[in-house]
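What you see is the complex with one protein chain gone and the rest in place.
Then we have chain A:
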Amino acid sequence: MLTMTGIGKSFFGVRVLSGVDLAVAPGEVHAIVGENGAGKSTLMKILAGVHQHDEGTIEIDGRRVSFGHPLDAQRAGVAIIYQEFNLLPERTVSENVFLGREPIRRGLVDRTAMDTATARLLAELGEDSFGPRQPVKRLSVAQQQVVEIVKALSLDARIVVMDEPTAALAEHEVELLYRLVRRLQERGIAVLYISHRLREVFDLSDHVTVIKDGRLVTTVATEDVTSEDLVRLMVGRDLNGYFPPRSTSVGETRLQVTGGGTDRLHDIDLKLNAGEIVGIAGLQGSGRSELAKALFGAEPFTRGEMTPVRPRSVRQAIRAGIGLVTEDRKSEGLALRQSVRDNALLVTRAIGRGARRSGVRDLLERVRLTPPREEQEVRYLSGGNQQKVVLAKWMTVAPKVLLFDEPTRGVDVGAKAAIHDLMRELAEDGMAIMMISSELPELIGMSDRIVVLREGRIAGTLPAGSSEEAIMSLAAGEVSA
């Protein structure tokens, strides 16, 4: 029914997909798996007409198609259900289902027709917990997912793409989703199911396609593989690249959490020691950033013990010697229109202690900012240099614990090595460092210990130099074969 052949795509000269093939039959559930950033979402967005492919062909029912716009894909029977729903919260279920193509009778919107059609589709899906006239904002995430599916059905979609559909669902809601997927299957609809969670892949899919670094690894019948096989196919690349040597001496404990929890995190037991870099691994939505924000007091823990203090605010954390290099430096780390100097001194000025203005130059040299021009507005700096300014910002107050969330994302290779060296240097000077990263080689190359998160809990702790397979198994919640 759907055949994609040799799909390739580049963004601004960076190749994100090349030579990917995919074939799906009616009534098939086809899982697509791969690490964060492997190219799964890009592939699906090409299918949905959001992005246009540079190479390859797409055929539906043997007819070659080309989607210049999401509407083209919609007309060809492709529906995509994103992690973030595209629903209007203030409107009713049926208004959302028929948004932009409301049935008109005598110049007015025919609400009765809309409600009847929606009610029929809801009934077909076996959904009786809400009706067509309910405002969407009153629905749970799982129910909103149903609305998205009803919308897809009302568009006569024959291919439904679900992007991480369980990421936002509670445990008991996952069962409902399974039921829904099977109903779609019965109607002869092909479902493309993107998920990190291997259990779902094995529960639902007929075939599974593995993508790694933008390339097709393989497509296999799900019953022919084990979860170990899948993990091996998803990762397993050579550890290339240089990393500084590991720590030689681990000092006293700088930060400790026992039984820490928020609404997204549960039973967090974690210890960060002087001189050590602790890597945090986990899939998207596993609670990695939430952990950093909790330790930093930005989204504080509501349960559990923490020393030196369980911060209730960012200021309290900073005063206790905890710093956070945020994941998104442009929106959370820097005031882009201010100078390098003003950014470097922001924390000092905010809490009224730390390095003086005259000390900034030395710090900028220490973080290897090139050139160390203090007057430059940070928005003109490269990603790597911006990250160095963020580092300098924290070094002004000499924190005891520094948390890094994706420290080298969007940073070029040279700056990456400089940042890695610097992190190790800081650890050697007695700082306790925690590093969240989606890049397994970075985690393995840098960490003295790797803590793996899964669904808001610590799934396990691995020693330095563990394999990518070991990390992915823990992170994906491998089912025992």
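Keep this in mind: a contact is a pair of C-beta atoms (placed from the backbone, for glycine too) under 8 Å apart; a residue touches a chain by one contact, two chains touch by 3 or more; residues count from 1.
Keep in mind that, in the parts below, contacts and distances are computed from a predicted model.
Note on the omitted subunit: UniProt lists it as "ABC transporter permease", one of the names in "Glutaconyl-CoA decarboxylase subunit beta", "Cobalt/nickel transport protein", "ABC transporter permease" or "FIST-like protein".
Note on the undisplayed chain: of the listed residues A:346, A:395 or A:472, the one touching it is A:346. Note that of A:23, A:174, A:336 or A:398, the residue touching the chain absent from this view is A:336. Listed here are the chain A residues that touch the chain not shown: 296, 298, 314-315, 318, 324, 326, 331-338, 342-343, 345-347, 349-352, 373, 375-377, 379-380, 382, 393.
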